[in-house]
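Here's a structure for you.
All protein chains of the complex are present and in place, except for one that has been dropped.
Chains here go by letter, A, B and C, matching the order in which they are written, and residues are numbered from 1 within each.
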Amino acid sequence: MIIMKAGATEEEVANVVKEIKKYGLKADVSRGEFRTVIGLVGDERKAPFSHFAVLPGVKEAMMIETPYKLISKEYGKLFDEESECRIVQVGNISIGGDEPVFIAGPCAVESKQQLFKITEGIKKAGAHILRGGIFKPRSSVHSFQGLGANGWEEAEEALSWLCEAGKRFGMPVITEVRGETQVDLIAEYVDILQIGARNMYDQDLLTKVAKKNKPILYKRHFGAGIEEFLSFAEYLAAEGNKDIILCERGILPVGKGKNYTRYTFDLAAIPAIQKETYLPIIADPSHATGRRDLVFNVSCAAIAAGANGLMIETHYDPAEALVDGQQMITPDELKGVIDACQRIRRLIAPTNKET
Amino acid sequence: MIIMKAGATEEEVANVVKEIKKYGLKADVSRGEFRTVIGLVGDERKAPFSHFAVLPGVKEAMMIETPYKLISKEYGKLFDEESECRIVQVGNISIGGDEPVFIAGPCAVESKQQLFKITEGIKKAGAHILRGGIFKPRSSVHSFQGLGANGWEEAEEALSWLCEAGKRFGMPVITEVRGETQVDLIAEYVDILQIGARNMYDQDLLTKVAKKNKPILYKRHFGAGIEEFLSFAEYLAAEGNKDIILCERGILPVGKGKNYTRYTFDLAAIPAIQKETYLPIIADPSHATGRRDLVFNVSCAAIAAGANGLMIETHYDPAEALVDGQQMITPDELKGVIDACQRIRRLIAPTNKET
Amino acid sequence: MIIMKAGATEEEVANVVKEIKKYGLKADVSRGEFRTVIGLVGDERKAPFSHFAVLPGVKEAMMIETPYKLISKEYGKLFDEESECRIVQVGNISIGGDEPVFIAGPCAVESKQQLFKITEGIKKAGAHILRGGIFKPRSSVHSFQGLGANGWEEAEEALSWLCEAGKRFGMPVITEVRGETQVDLIAEYVDILQIGARNMYDQDLLTKVAKKNKPILYKRHFGAGIEEFLSFAEYLAAEGNKDIILCERGILPVGKGKNYTRYTFDLAAIPAIQKETYLPIIADPSHATGRRDLVFNVSCAAIAAGANGLMIETHYDPAEALVDGQQMITPDELKGVIDACQRIRRLIAPTNKET
Partner (left out) sequence: MIIMKAGATEEEVANVVKEIKKYGLKADVSRGEFRTVIGLVGDERKAPFSHFAVLPGVKEAMMIETPYKLISKEYGKLFDEESECRIVQVGNISIGGDEPVFIAGPCAVESKQQLFKITEGIKKAGAHILRGGIFKPRSSVHSFQGLGANGWEEAEEALSWLCEAGKRFGMPVITEVRGETQVDLIAEYVDILQIGARNMYDQDLLTKVAKKNKPILYKRHFGAGIEEFLSFAEYLAAEGNKDIILCERGILPVGKGKNYTRYTFDLAAIPAIQKETYLPIIADPSHATGRRDLVFNVSCAAIAAGANGLMIETHYDPAEALVDGQQMITPDELKGVIDACQRIRRLIAPTNKET
């Protein structure tokens, strides 16, 4: 990491970048209010820091060997000492600010009518962003794979519905990108690109998605420790895209005998991650528990623990849904969740800041 | 399970119990406001339910094959249809009622002075019950095992301090029972007997502790699924002791790469367990996270999820503690936790009841 | 699943396939010595089996609802009642036959010289197939990502070395495919396409790789249960490619306190999987343990449990390797492993068949 002097010129910055590239590394230039910082991407042990340190305009050059550094709290503090969390802006919605953000919608888009009816419901309930799955990752090749599985034409039609529903009800939209060949198409239609838990480790997909320069919702794999999760998020940041929203959605259950939730919701990971990175983090109580009767309690808990928002699967008639009906709630129930969470947030926020 | 008629006489109940015993089973007689229910302890498949059904005073006789039944919600509803949760009464403290209960104190009792100083601090902070470890279960035989390890005399002296501190500051006291030979001694001095996570499976200890007819704090083992946890709690209830307070204290972390918490706090287990049993359940954020800087957030979350209370390790100078200093908070910090939790509880409680 | 009559004509088969497609399903036609079987790919609940059953040439039509059926033992038995295991043929090497197969080579290809020196060593040691990583999936974006990360040109050059080394020493070659965009290029140069543990769930990659009609080595994800592993292998088979070699390479370690292996080698999964599917399965003791001093013992054990082969990372100077040096063994050590394993196999094979 190279910290430039307060008055460093653009030429001096460009020169440092040029020098960095000579050693097979990439440069991540971040301009803060008071200074410019250049992060090195790649194996820093190859880099001659003593040489970098004496280049014109350079204040300090130091090696950082942690697996994630571009998204680390320390790196963030170099630009904005006051801020604990980056604001990811999507249209007029701020993720990472004072108010928690609510993303809702069906697990899978099934028809235009289904999507519009749900969108209307969640808008009334107070949700901010619309989600809807088009390419669904499923455990069995013999299960419904989303409308996207029926070919590019049908995928594009479903994406256009999502886009239209978002415009009609004034909500940004998000959908999951499951493979590299879908990135270009999906990026044309949605405001946020989601990388699902199963693809968390897919570094070629990460690189391709990050290059679209759109906000990314990045879910933790159910088998990933916190360090691993953040190390792979660094693949996104290494492409120069820091508009990353992390998402805790449950890890593998462990324990003798039957457990009663689909995954184990790792609540403490939320504040633990917030101490490591400046990226906002939201929770997905629907997938974490797999039980609609636990969504209210887990949602309240996540916000009480400091989560920056929630993603909740919603359907006007969960029993009728083609995928994940047992974990969806209705728009009316969603309203109850949002109201309770907003009150908890207001209550907890000032105290929370002091600790 | 045998449900007696509304006007069944004591003789009729006694006769049913006698019949049950003939088949090598034990009988758990529970008298509610409106009716008496007799639970069978042991393998019900040996029992002739058609014979029981026609005994005088019997209204209904039915087999229940779940591994826990005496502590199940259904069994509880037979007595009190209104109540979702049993109130475990300890002195003037009610666990399982409208207000969350806070148990605090040092991980290990080190001296009388240390104990009294901490007790004074937590009392001022608003805690209700005093905890203090005397027999400490440790991973290494070469670590400090608590004052109890220095022989019965020193153990008894430490127990008497605990008892005295409780009286001085008007708080019931609790300590952990680690082996069968300690039960009699400890039961003389404390109000609640704690069975630690490592002893969760120790059914001989469970049986001996339950027979003391004192309230029991029963911690989930870090490798136990919810069904297993409740099945072993049934060993306590099978001795006729239903004053059981369950405790979620974190399960084994799983995930590639480093994790940043000592255990994984299984937040969703709290409401999931409350849907299965009428027993109250509290959370232990100190052991679950192993990090003092996460205790505030996790405590708020646990109460927001519906926990009936918290157990929090507290020390006036955590750095000086012989055991677990990195996870203890100060009495001042405890006050912040209790205040926030009480406000969350009041906010969440009415909404919570409706779901 | 539809079983055709013994003398069914090609037209009858084609007609059944046409009918199946009408219902949005795909057809997997398998011709055995005695009969033809048509598997349905997709949600069979949509299919009118009573209608299929009366089509010309059809003997039997039945629904199978397990998540994997095309790779199941039962399906395999329909063609060859005698065989327990499919032989995957790669050049003159048979995987799944009487002799265990040994795949060896460096974790990462570093230079032509390094690759040729290692290939010579493993050939002498008795290995059958050469492995060498070119696109490396790494936890940190700041670590060496393989020569493939330096651009398509350098990737192609490294692939050509692999190809050349294989030809020079008479061994088929295998390398890992990490993303969809690499499939076409890699398939031109290698005999077996490897899908790594981290990509096990990447169904778009699976589909693209399967379509190349080359043998596939498919590794179990460290967070996947056996059913999930086989359900995703079905994605490969659903493209008509059944030349799949499964690989057990260790799952997430679980347990309080430090563990002494990198992953937990799930030995019992090997015979358990062999009872579910006709696909051959090999073991990767290098990744499973992460310790070169355990490779000998774990290799012997895997073969004793019935594994069809091993994949072992090998380097003439492990300390000098850029990736995974701590788990590689030398060609000399490899010879010891291969000799012991072959003797165990001969000893165990006849007895093994009887159980």
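In the analysis below, contacts are C-beta pairs under 8 Å (C-beta built on N, C-alpha and C of every residue); 3 or more make two chains touch, one makes a residue touch a chain.
Just so it is clear, the model here is predicted, and its values are computed rather than measured.
Visitor: For the chain left out of this view, which of B:29, B:252 or B:349 touches it?
Guide: For the chain that is not drawn, the touching residue is B:252.
Visitor: Among B:102, B:222 or B:278, which residue is in contact with the omitted chain in the full complex?
Guide: B:222
Visitor: Among A:102, A:161 or A:222, which residue is in touch with the absent chain?
Guide: Considering all chains, including the one not shown, the answer is A:222.
Visitor: Mind pulling the chain A residues that touch the left-out chain?
Guide: That gives, for chain A, the contact residues 139, 222-223, 252, 254-257.
Visitor: If you put the missing chain back, which residues of chain C would it touch?
Guide: Answer for chain C: residues 223-228, 231, 251-261, 264-273, 275-276, 288-289, 291, 293-294, 296-298, 300-306, 336, 339-340, 343-344, 347-348, 351-352, 354-355 touch the chain left out.
Visitor: Which parts of chain B are in contact with the chain that was left out?
Guide: Interface with the chain not displayed, on the chain B side: 41-44, 67-69, 137-144, 178-182, 198-199, 201-205, 221-223, 228, 231-232, 234-235, 238, 252, 254.
To be clear about the criterion, only the chains that are shown with their structure count from here on.
Visitor: Between which chains do we find the greatest number of C-beta pairs in contact?
Guide: A-B
Visitor: Considering only mean CA positions as chain centres, point out the chain farthest from chain B.
Guide: So the farthest one, by centre of C-alpha atoms, is C.
Visitor: So the centre of each chain is just the mean of its C-alpha atoms; given that, what is the distance between chain A and chain C in Å?
Guide: 33
Visitor: If you average the CA atoms of chain A and of chain B, how many Å lie between those two points?
Guide: Using C-alpha averages as centres, the distance is 38 Å.
Visitor: For chain B versus chain C, what separation do you get between their C-alpha means, in angstrom?
Guide: Taking the mean C-alpha position of each chain, the two centres sit 49 Å apart.
Visitor: Give the residues of chain A touching no fewer than two other chains, as numbers and ranges.
Guide: As it turns out, chain A has residues touching two or more other chains at 223, 228, 231, 252, 254.
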